[in-house]
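What you see is the complex with one protein chain gone and the rest in place.
Naming follows writing order (A, B and C), and every chain is counted from residue 1.
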Amino acid sequence: MKKYSLLSLVRQSLNYHTGWERAWKSPEPKENYDVVIVGAGGHGLATAYYLGKNHGIKNVAILEKGWLGGGNTGRNTTIIRSNYLQDASAAIYEKSRSLYEILSQDLNYNIMFSPRGVMMLAQTHHEARGYQRINSANIIQGIKTEYITPERVKELCKIINIDCPRYPILGALWQPRGGTARHDAVAWGYARACSEMGMHIIQKCEVTGISQQNNGSLDIQTSRGSIRCNKLGMVVAGHSGVLAAQAGFRLPIESVALQALVSEPVKPCLDVVVMANTVHGYISQSDKGEMVIGGGADQYNNYSQRGSFIHIENTVRALVEMFPIISRLKMLRQWGGIVDMTGDRSPIISKTPVQNIFINCGWGTGGFKSIPGSGWAMAELMAKGEPGVLAEPFSLERFKEGRFIDESVAAGVAH
Amino acid sequence: MTVRLPTGGTVIDRSKPITFSFNGKKLRGYKGDTVASALLANNQQLVGRSFKYHRPRGIFASGPEEPNGLFTLGKGGKLEPNQVGSTTELTDGLEIQSQNHWPSLETDFGSVANVASRLLPAGFYYKTFMAPKQAWKHLFEPAIRQSAGLGKPPMDNDSDHYEHFYTHVDLLVVGGGIAGLLAARMLAPTGLKILLLEQTPYFGGRLIQDHDEFGGSSSGEWLTTTLEELSTHKNVTLRNRTSVAGVYDHGFVIADEKLPDPSDNSGYLKRRLWKIRTKRIVLATGAIERPLCFVGNDIPGVRLASGIRDFLQNYGVSPGDRTAVLTNNDDAYKTAIALTEIGLSVPLIMDTRMEIRGTLPTKARKMGIRVEPARGIGEVLGKKTVTGLEMCSQVGEGTSLEIIGCEAIAVSGGWSPTVHLWSHCNGKLKWDDSRTMFVPDWQKPPVDSQGKQNIFPIGSADGYLQLHDIPVQVETTVKFLAQEFEKPLTNLELPEAERITEEKCHGTWLVPFGMKPANRAKTWVDFQNDVKVSDIDLALLEGFESIEHSKRYTTLGMATDQGKTSNVNGIALVSHNLGVPMNKVGTTTFRPPYSPIPLGTIAGTAKQELFKPTRKTPIDAWHEANNAHWEPVSDWRRPYCYLLEGETVENAVNREALRVRTTVGMLDATTLGKILVKGRDAAKFLDMMYTNNMGTLKPGRCRYGLMCDENGFLMDDGVVARLDETTFLCHTTTGGADHIHGWMEDWLQCEWWDWRVFTANITDQYVQIGIAGPQAREVLEKLGEMGLSEEELPFMSWKKGRLAGFEVQVYRISFSGELSYEISIKASEGLELWKRIYEAGKEFSIEPYGTEALHVLRAEKGFIMIGDETDGTVIPQDLGLDWAISKKKDDFLGKRGQYRSFLTDPDRWRLVGLDVLDREEPLPHGVYAQSEDQCDFGHPRMEGRVTSTYYSPMLKRPIAMGLVERGPERMGEVLKFNSGGKMIKAKIVNHMFYDPDKEVQ
Amino acid sequence: MLKLLCPYCGVEADETELVSGGEAHLKREGPESSDEEFEEYLFLRDNPKGIIFERWRHAMGCGKWFHVARCTETMEVFGTYPAQTYKPPTKVLQEIKARRH
Partner (left out) sequence: MAESPAMGTPSLKLSDNTGMVLFRGELKSKTLQEGLFEVTKVKVPAKGRINSLDGLSIAWMSPDELLIFLPLGDVGKLIDALDDKLEGEETLIWDVSDLRSVFQIEGHFIREVLAKNSPADLNRDKMRRGTFRRTRFGQVAVAFWFKEETCWFLICRRSEAGYIQRLFEVSTQEGEIPSFY
């Protein structure tokens, strides 16, 4: 594969860019693979990538019912942070964030990781104490965060109104190495690297049925014929329940719509990511100039990839209140994704009731940031058949035991 | 030159001149002008710079599909970036600025990107800027951000106002063009509630521009009579300047109404968001013209043929003396004819089709216009404006056959029905090869809650471009709808229209067909985002074959116009390149809004003090007058403390807390939730809701109770008073009232619906006043009329009585550990009683205290606070509240959950007091204790955390509570709390710091 | 933006007047239940892509909980019915059958 660099760009420009190779190949499915991953979102692709890179397993197919990266990976607000409270979460999200730092170089694909800093605003005393608590935990966990004053908030973010009459800003939890990345590029970069390792990315291939043979291997029915494998990874986010049903088990998951919107592009005026959980809204400005805005999830089960206008309204209302200047910017486009919410709002990386089937899901509203770390942990689980230290706490068993990993406790939400 | 013609202009009022400025230059226009028409009338052809390469850009279209003509309008609190010039009405004194250039529109340094454009194809940044690692964030990203972004954001707060308006109608007609008006007119007599919305200031759509006659009279007359007739029907509402923006599930539609600008600019209602519920939608949104792809097609002066016609006829603005036409269909001939009729020159019509036979071409030829079949444009000449073109063979590679001088080029690549709203809720499209357009697929329509089709496209929106086809087609739909609504239709009269035969539009996309690679990089598909034919080629070459991938790789259709003019061309190029039929390529997803809507409109009136409701107690004004420092507690506001002149918040809190401990303080406790629970099964019910036994509570007595969720986690607490055999009053936390009431109703309605229990949330009915402190009783006794002694009202009991002439209920309960009463009184009388108590208390130096002193007092006593000691993962057992968990009851909510292995783990963190060793400063909020050993993740293991921490003014030292691993078993042990790297030592102690033996209350 | 007919007050309630409450017809498991049964009751969900029976409360209205049969893909509604029942009424089941054939 040709390496991407400024030099290759210059060279290609001489012949009008007609000499580039495909970023990923489009092979016909084989009959048999060592590992099949269902779902070519960020998590599925990263799982495949680290299976190859860390464990040398390369006879892998990634099956995608639509176009790769077209699920939540292609429709999220790209916030990356690791200032989580619980040890288990902090560990995997920080692993992920640190992998993001080097991902462009690792993949030879500029995924534009932009560690511009993420601030989570405290707008009630309760929330302020919650963030101080996370900050304290993060210090011990070795994650660099800081609890900052309203004045510092204003300094970092000129356009914010820290004196909102209803919910003045009392402080914020600030993670300077949090930020954003170009979401599509994350999927494309991983896909290119997987393809380069000889893995098969098979798009427009929907899994419609799963059955197990006596020898433990798995038969997968797809819209492009049946495929056999030794190990199967389900990494389909919002569709996890549907896929689990095909394999005969149920999950502690409900699929709901989460929406986002972008404004028209304007010149840079917001250099950090701001999240405000009391009023439900978060915002950052993309490199193209749009305000990328998201808020709360719709409450009812929904597979339509669109949500209710009321959530757009609530989110916009909250952000206009805090950033009065955006009142005169316009909503350019809104969309939705189907997110997989678990019983404790933390993810699942686990063995399943069916031997040789593994599942990675439940990232809900906050799994873009975890793509590299989750792929790393899932690959380890699938390669060894047993979870490593990162995945271990996220098993399905925890729901039976009542051993939740609850992040909402310190007033945090999970974007 | 583009100039104002001496006559013409159906929507401008030449008697009302207007002045405005463009980039500081004073210019003149007329009332009725749009920003775009006024600029063109002043020969302002260069209006902006493109997104990526900063290429010169001119007005391209005449409606919301405009990709280039975006401006920054106004200033200060009215500054508005990225306004579409062709949909913005000109107002007197308007200040218009062009965008995305530096230092000026004419000389833009950003256009170096243009020179380097070969280096910057689609997706170039994915391939570079990777080294060194830090450079992206610090060097490349800032540079890219700075050059992108179009207009500058406003820096002042918005000085305008917005509102919402809900409506419920039977039928929403979107579009006040021919089809929409006709449908409304036909259906009006049925009495159905009809709302017709039109985005422009006028009605009629393309009728006036494109047709002289309709319905047996002039088209103007037909329009006037139709509007007049519609105005006589009370069931029909017409609204202009209102753009329908989005269709959501179950017939919910939003529309954005621009209100006419009043002459004074002093803060007025600027826009209104319509929130419409409709049973059916008639989609009469017309069609949008597409351009063609040829070298230099982005140079100012190349414009949509229909747009040129609109400016000519609506605003009397000429495109220039000589306008060449490039088309693949008959419609563009109307432009040539109109220009010629008005006396302007059309040197040439290049038609990409081999044979040209239709009525309009014939007419054009008869008028002497030169028409060349099978011809295209090899290259447009000119830099900042068009100066001419090179004609070529459409089937060739672009060799120049002839040079034609012209100032404008009118382009038409066919029409695309405006189907956005059909697709917002999943209506599918299909490619119709014979009409070269995506049309609504009636087999896969959007559906309502009953699963029935709820959007009905008519007219051009359904792909009918010929006027004479439209009446019949509208009639069919109208009949269907009338039948669905079971309304008889009176005899429908179909307006007659001249029968013009138009020949088929040819599926031409690239001009010429055999364009060379070098030229593909000079041919634009998406003007605003600078997506060229070569970018699409590149995306496909690299495997971004799904149309969704090519969109995201090239940014095709992602600009402010959302690809209204470019998407179909892009899809066609993909289809050609891959050899895959259009239907297989498909479209990208249509998403709201159809045209961008201001965020302020979406927020509506909900801003500032109306951002969220603030609940206020009847004593609120008194608190305000007494210098309350407020705190939001759920939707309420409560005094955090009351500040005396010159006092800090900490001092105030300490003073208030001490006041309670030393003499007496008073608290507005009105916000505590109060839920009545009554009925034969009330006791049994509360025994399920609370972990402790409520059935054994005697009337007249109170009991502190805990509520858990089904997981077993502590959810709320409060005092329950038994009023009589079948009636209980349950107090909840301030934030918990609504939730707990809903929770109770949930169980009563959905699980135990045969139990006889009624509940009522009566929180607002009463003002609740807490009087606490050693002299509390003395204060109240001054008000007389009821006995409050230990014998008459022992701890944890309540009774009715009279105080200061008011009927009250007095509860002898304590959250401070002091002698304390809570007095409940009708809300309307609360303030008066509050004042009387305050008066009576003066001799004991009574002072009001706020929520923070309340917290200090309870912490001194080791009482837990929901939300501090609990966080949704804590069970009562963790807090040493086992005494409040009945062992006798078979069942209560949360009981089963608490059996699970993780909740019975002996290592759970449990509540203890924490005593800072150096005793100077309180422990910081939320700090964790770390042990010497490491956890699985390789950092020090955490073994406890602080849940509440205060300075106790009474004990004159810091106090804290916390949850610690096996805490109560480790009394006396010293823990190390990590505060920002600094280790603070604290000893595990009993958490009852003050009066542990309960001698006071 | 859903609109659901409250079976108690007959009002076509707007989504913003309602609160949703997840899957309906769950069986509460009490102190006698096994860990598996209890997990099932609290967490395991059908989460169907298709027809769901779910709970809604007419919160900004009569305050009553009711049940809805709805398609999670198309948002079609097949009927609403009072919450005091263990299974969907025949009428609703018939409606589903009629429309899904």
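Quick note on the criterion: a residue touches a chain if its C-beta (ideal position, glycine included) is under 8 Å from a C-beta of that chain, and two chains touch if they have at least 3 such contacts.
This structure is a prediction, so every number in the text was calculated from the model and none was measured.
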item	value
Chains shown that the absent chain touches, full complex	B, C
Candidate in contact with the missing chain, chosen from B:T617, B:S797 or B:Q898	B:T617
Hidden-chain contact residue, picked from the options B:R14, B:K78, B:K137 or B:H164	B:H164
Candidate in contact with the missing chain, chosen from B:K31, B:K78 or B:R239	B:R239
Contact with the hidden chain (one of B:F124, B:Y248, B:W622 or B:Y766)	B:Y766
Chain B, residues in touch with the chain not shown (by the definition above)	161, 163-168, 193, 237-239, 259-260, 268-269, 272, 275, 277, 605-606, 609-610, 612-618, 636, 676, 678-680, 756, 758, 760, 762-766, 826-828
Touching residues (missing chain, whole complex) on chain C	8-12, 14, 16-17, 59-64
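We take it that only the chains that are shown with their structure count from here on.
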item	value
Chain pair showing more contacts of the two, A-C and A-B	A-B
Geometric centre distance via CA averages, chain C-chain B, whole Å	28
Euclidean distance of C-alpha centroids - chain A vs chain C, Å	30
Chain A-chain B separation of Cα centroids, rounded to whole Å	22
Chain B: positions in contact with at least two other chains	248-249, 252, 426, 711, 897, 900
Sequence positions of chain C contacting 2 or more other chains	1-2, 19, 35, 38, 42, 74-75
Touch list for chain A against partner chain B, complex	4-6, 8-10, 13, 16-18, 20-26, 66-67, 69-70, 74, 87-88, 90-91, 101-102, 104-105, 108-116, 124-126, 128-130, 132-137, 139-142, 159, 161, 164-167, 182, 184-185, 188-189, 203, 263-269, 279, 285, 287-289, 304, 306, 308-309, 312-313, 316-317, 319-321, 324-335, 389, 392, 398, 400-404, 406, 408-410
Residue numbers on chain A that touch chain C, as the complex places them	239, 241-242, 245, 250-255, 299-304, 308-310, 343, 399-401
Chain C contact footprint on chain B (complex, rising order)	248-252, 277, 426, 447, 449-451, 710-711, 742, 745-746, 749-751, 753, 890-891, 895-897, 899-900
